[in-house]
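Complex shown without one protein chain; remaining protein chains in place.
The block that comes next holds chain A.
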Amino acid sequence: MTTVVITGFGATTPLGGDAPSTWEGLMAGRSGVRLLEEDWAADLTVRIAAHVAVEPNIDRVEARRLDRSSQLALVAAMEAWRDAGFEPGEENSVDRDRLGVVCGTGIGGLHSLLGNWDVQKDKGPRRVSPFTIPMLMANAPAANIGLKIGARAGIHTPVSACASSNEAISLGVDMLHLGRADIAVVGGSEAVIHPLPLAAFSNMQALSRRNDEPERASRPWDTGRDGFVLGEGAVLMVIETLEHALARGARIYGTIAGAGISADSHDMVQPDPVGYGQTLAMKRALAEAGLSPRDINHVNAHATSTPQGDITEASSIRAALGGQSDSVVVTGTKSMTGHLLGGAGALETFATVMALHDRKVPATINVESLEPDLGIDIATTVRDLPAGDLAAINNSFGFGGHNVAVVVTNQNITPGKA
């Protein structure tokens, strides 16, 4: 099967306005969660969230036509595109017919939808922006990236809640495997920090209510965890066939060796407590990668900091990797970033690739009292990975019962060029 490598990263997250500052924040164990002091948050039960660290820098007129989710996606995509050695527009050497985009989102252009509904209620239908639909549609971030880089091989938007951007990576890899493209920009974007989702997630009892300690609210596997923290941001990466990357002398961060997709078919919002579907996704990803559990050194877990979810995932990892789990370093980076929903899988795949690249696993912060008997080795401090070949799994699970695991390795990394 065609080997797929990563040649560019771009990110705008609660930890930083680009990929290097995001990785630096993860390694430093910083939290991106803040108290919401805005007036609109005053009457909410949950008044904490993780906004992007740097507001998107987009031309004013262009920004009028872009939902925040598209703005964040464009910032990250163009960073990834430049990082891979390209310029915007048509002047680069890429065959546009062989260039794809897959950018997932969990919800879509919520601010544009609700903002224009507010306008319509207050001022009447004639004041609704004619750009409302192309702003709010879930495929807008992917389409905007495609327009910017001139992609013609196909533009796709998986919408599978919190698994969306891992699914985007998986579908992008499929495009390359199936010969539909040689290169693609893949990842995800989410921007829904707004009173409605905060109220709705809160009423599901899904969110942490630790308003008095925002930076300590997201705490996967800690016995005091009480829900996830809503985050926003976008992470995009350039993937290409190894052949295409080598032919143009691209710098390579790592290899996407395989992906596994499954569905729980259990409940709309609760994970199957047995974790059958989660384990199935991990096993399928290993099989596609041609690896066995003993090849795996590291797992970046979905680990949202919910009471049941973290326990289920620990047992699923144990089931997928068996006794080998004892020598696998597991971390939960949502402890720092909050939960980017449709952006989470891409952010965490980025963290997983960089962990192998630098041989250092970021810590799960805020674990003061580790849940007992999890049967997995959780990094509560930064941990070193051994020399030699490395492989890791990034898990993402979403409402609807979507499970997507991505396996990455440190094969084909360009030596000495970080």
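For this structure, a couple of remarks:
By our rule, a contact is a pair of C-beta atoms (placed from the backbone, for glycine too) under 8 Å apart; a residue touches a chain by one contact, two chains touch by 3 or more; residues count from 1.
The rule is short, and it goes like this: contacts and distances are computed from a predicted model.
One chain of the complex is hidden; its UniProt record names it "Acyl carrier protein", one of "Ferredoxin", "Energy-coupling factor transporter transmembrane protein EcfT", "Oligopeptide transport system ATP-binding protein" or "Acyl carrier protein". For the options A:Glu37, A:Asp59 or A:Asp373, the residue in contact with the chain missing from this view is A:Asp59. When you scan A:Ser129, A:Gln270 or A:Asn412 for touch with the missing chain, the hit is A:Ser129. Touch with the hidden chain on the side of chain A covers residues 59-61, 64, 126-127, 129-131.
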